[in-house]
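The next block holds one structure in the form of structure tokens; read it before the comments.
Every protein chain but one is kept in place in this view of the complex.
Chain naming follows the written order as A, B and C, and within any one chain the residues start at number 1.
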Amino acid sequence: MDSLHNMPPKAPYGKLNIAVAGLGRMGKRHAKTLMYRVPQANLAAVCSKDEKELEWARQFFGADGAVKVFDDYDTMIQLPGLQAVWVSTSTNVHALQTTAAVKKGLHVLCEKPLSQNLDEARAVVQLAKDNPHLKVMAGYSRRFDASYRDAKAKVDKGTIGDAFIVRSQTCDLLDNTGFFVRYAAKNGGVFVDCCIHDIDLTLFFLGDIKPKACWAMGTIAHHPELAALNDVDNGIGMVEFWNGKLAYFYCSRTMAHGHDVATEVIGTHGKVMVNVHPRSNNVLVAGEHGISNEVQPEYWERFEDAFATEAIEFCEAVLEDKPVPLPLELGLKSLEIGWALQDALLTGKVVRFDREGKRLPEGEGAKL
Amino acid sequence: MDSLHNMPPKAPYGKLNIAVAGLGRMGKRHAKTLMYRVPQANLAAVCSKDEKELEWARQFFGADGAVKVFDDYDTMIQLPGLQAVWVSTSTNVHALQTTAAVKKGLHVLCEKPLSQNLDEARAVVQLAKDNPHLKVMAGYSRRFDASYRDAKAKVDKGTIGDAFIVRSQTCDLLDNTGFFVRYAAKNGGVFVDCCIHDIDLTLFFLGDIKPKACWAMGTIAHHPELAALNDVDNGIGMVEFWNGKLAYFYCSRTMAHGHDVATEVIGTHGKVMVNVHPRSNNVLVAGEHGISNEVQPEYWERFEDAFATEAIEFCEAVLEDKPVPLPLELGLKSLEIGWALQDALLTGKVVRFDREGKRLPEGEGAKL
Amino acid sequence: MDSLHNMPPKAPYGKLNIAVAGLGRMGKRHAKTLMYRVPQANLAAVCSKDEKELEWARQFFGADGAVKVFDDYDTMIQLPGLQAVWVSTSTNVHALQTTAAVKKGLHVLCEKPLSQNLDEARAVVQLAKDNPHLKVMAGYSRRFDASYRDAKAKVDKGTIGDAFIVRSQTCDLLDNTGFFVRYAAKNGGVFVDCCIHDIDLTLFFLGDIKPKACWAMGTIAHHPELAALNDVDNGIGMVEFWNGKLAYFYCSRTMAHGHDVATEVIGTHGKVMVNVHPRSNNVLVAGEHGISNEVQPEYWERFEDAFATEAIEFCEAVLEDKPVPLPLELGLKSLEIGWALQDALLTGKVVRFDREGKRLPEGEGAKL
Partner (left out) sequence: MDSLHNMPPKAPYGKLNIAVAGLGRMGKRHAKTLMYRVPQANLAAVCSKDEKELEWARQFFGADGAVKVFDDYDTMIQLPGLQAVWVSTSTNVHALQTTAAVKKGLHVLCEKPLSQNLDEARAVVQLAKDNPHLKVMAGYSRRFDASYRDAKAKVDKGTIGDAFIVRSQTCDLLDNTGFFVRYAAKNGGVFVDCCIHDIDLTLFFLGDIKPKACWAMGTIAHHPELAALNDVDNGIGMVEFWNGKLAYFYCSRTMAHGHDVATEVIGTHGKVMVNVHPRSNNVLVAGEHGISNEVQPEYWERFEDAFATEAIEFCEAVLEDKPVPLPLELGLKSLEIGWALQDALLTGKVVRFDREGKRLPEGEGAKL
């Protein structure tokens, strides 16, 4: 269940004037989430460059001007009274748009990952540090999911002893419409776009630990077009950390049964599991085939409530001037590991890091 | 997942001016649901006779008057511009308040059951019929739950052949605070207050069928105070219908593990089950005890989304002048069966009905 | 897992010379169980009147005479050296054959139920009492199943507090071959042949309690031929006991998904469940339909190990002259309740018992 009803008794709610950039699948959902499920938000504007999306927006938001519709991001962020922007475009413009918003003095909630390019991502993190009066937050939705939070609480209170291994997978429903292949070209390889959630969860559960070495392997089961992008549609990676903790990941774009996102945290005295048997709801059907349950088709059905919680907590961080729950640096660290795995996949070689977690040049740092 | 994001693209939303009567556990929740999760609603007023609840309301809703706080129901329903009221008080005043609201020309969403008294309930149903311009709806929240709706859709499309048996249970977490015993005195016996949901689900799944006979038995496991109310804390009942369909129910107030509400619909070619293994979320814990999941403590955690959907659909029915999804008569029929079971429990005798589903005097209607 | 490997270190095993009467589905299985899984048994003979079954036996057991094949029960029990017989024929000759064996001085393991006729059953129980040097045991296989025994151990050690309600169901896979309809004619109605296991489990879990009243209802979903037998293919029954404990049952012959036998024992501080989600093994399949498991097609796949344990314990009781784990009287009590439910089904009336559990004439004993 969402946290909506735990909100403190406060009236009238201060409301944050916020805009949504991008009106693709997620942009539309974020706009509706802000309107319908975030009492602390006032959706002030939306923007897109896509004519179909703009058409949708004009119809959906109507002509009364309560929600302004822009066909240009830079124009939108000039809107008087605007306080924040939720960047929901494709990854290749995340850094650019976040930078522009911060420079304009806006708070930013930026979808993960910050960038496909590590240097660019580092520059945005630095910019955010240089503007400590602005809240700039990385959008890793799973940290706002009730089950992941319950698991985290259990780990923190010692239910499983000392947590030392994470297994995590992000497996998407096979998409044969061609949408995914187009999407992949703009959103980075499987370890940067998809596994990055699992890496983030590893840091969530195991703490702020430094990678020591990683390796990856992958295969193309359904989408030959990915070869040209140096990518695969099924990838497996392992990361060893300097304090002896371990993580291993499986990411797939080709599941027949639905969105199958699962995480196990193994400790010295137990194990916490999240969603190891995915179920779309509480229904079972018994028939000649046996007994079955359906599975959510995509992450939206699994994480809809988490996105609402994420938006509520971002708005509260701004309105009450509290630290954001997920600072931008955290996203950067996951991105560095994601890239190391993607490079290991490409080269077949182990990627190693020094004791500070800084990546070493190829060939250095091997165990004696 | 809730239906929020399936709402039609319409802006600005027409909003229904609605008040909440009663600010107990559920009244508070309904007020928040209307504020935060029902874009079609404008929470105009709340009322309570309880000083603590009023104090809470004054603080929560603030002094700006956007939500007016009343200490008297009859005064509240005079509020100019008010269009509807959500009756969330204890069962013993449901009928009275619904009647007053209808007479005042307000639409009403009334929590189940309409009354503990069948004649009173029938009078309200008649009043609603006499005022067809008003929407008067029975609040059976399970019909708005995503899992129950999925099960219903499967039954309707023939997944299990012809549905002919329902097993349904409503089992509440044991409450040792004394709250439940006080609650029971005002809300009716186990078959009227609790099993009535299971009866309603039976009609939902098996259609508009006529009861033929029923029997019930029960025991007191934890709450000896119930004996004075002619009630039990664990009751089991069976209902045979004239078309050969069957239903059997188990209701308990004394579960150690949480709110355990489950339903099975058995058909000629399969079975659909809702929540036969209750889980509060997607988390499992493995440890020395084995592998375990937690269970929702009460119906709110299980049905929070359903209440939001119920409110949304009620508001839409009014705003768009559509039939309400759950007309008041339906609640009446469940109540008649609930009372038959409660009487069978008390007398130990079979209660029988004629072919129209009208209850027969004791001793009449036995087979042969 | 079976208890085979917990057997005491004892060599050479004393072996009991035992015969199997009846070579239908179960007779064949029992013969093999004795040969392959019961080191304490020496299968000495088998018998059948069916020519096909005899043909199978001659081929299977070969010509070396180690296992003698008879076409007549009365001749078989004259076999010199024979010590015991496992009666696996149809219900209508159980009592007759058990009587003959006891009179011949043989120990008997008799499949449930002892008889369809209560007086006949009582006579056999009396005969067994009059021959205390012989072990005469009722074959209720579920009491030998590892899961039911684990559940019983948990109930006995107080895991769920004081057990006070049993819900139990015996639901068989739909059989469209005609076998079941022929079987039904010789094996008694649904509450006597099928529900009797659930009644036995109720006494297993709740102890030696006296019935007070019961009622039943049923319907025919697939087998219209049952109407002529005064029977149904789906029956539901409830039993109230004098000490306030309760049981309710569902028996079906028409499941689409397999053999679905489940039991819940509800206590004041918890609930133990056996097989509420039936699974034929540890395999799950994920695909376009979601995630599914298969279900055992019939009770043999579910209870194969239990039958071996039952045979082992019967042999040990004889060889070591210990009381049998399931004395014949226990089966009689279940049968009395089974018949009361069957009669309630037929008449639509409540059947009542006095405080000793003795059935009252119709119309007597109603609650005041």
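Here is the rule we use: contacts are C-beta pairs under 8 Å (C-beta built on N, C-alpha and C of every residue); 3 or more make two chains touch, one makes a residue touch a chain.
What you see is a predicted model, and the numbers here were worked out from it, not measured in a lab.
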Contact with the hidden chain (one of C:93, C:127 or C:285): C:285
Touching residue (missing chain; options C:156, C:301, C:320 or C:364): C:301
Residue numbers in chain B that touch the chain omitted from display: 255-258, 260, 277-280, 284, 286-295
Residues in chain A touching the chain absent from view: 160-162, 164-165, 167, 213, 215, 217-222, 234, 236, 238, 240, 244-246, 248, 250, 252, 254-257, 266, 268-271, 276-277, 347-350, 366-367
Contact set of chain C toward the excluded chain (per top definition): 1-2, 4-5, 7, 9-12, 29, 32, 35-37, 39, 56, 59-62, 64, 66-67, 146-147, 150-151, 154, 159-160, 269-276, 278, 281-288, 294, 301, 304-305
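Criterion: only the chains that are shown with their structure count from here on.
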Separation of mean Cα positions, chain C and chain B [Å, integer]: 42
Residues of chain A touching at least two other chains: 278, 284, 286-288, 294
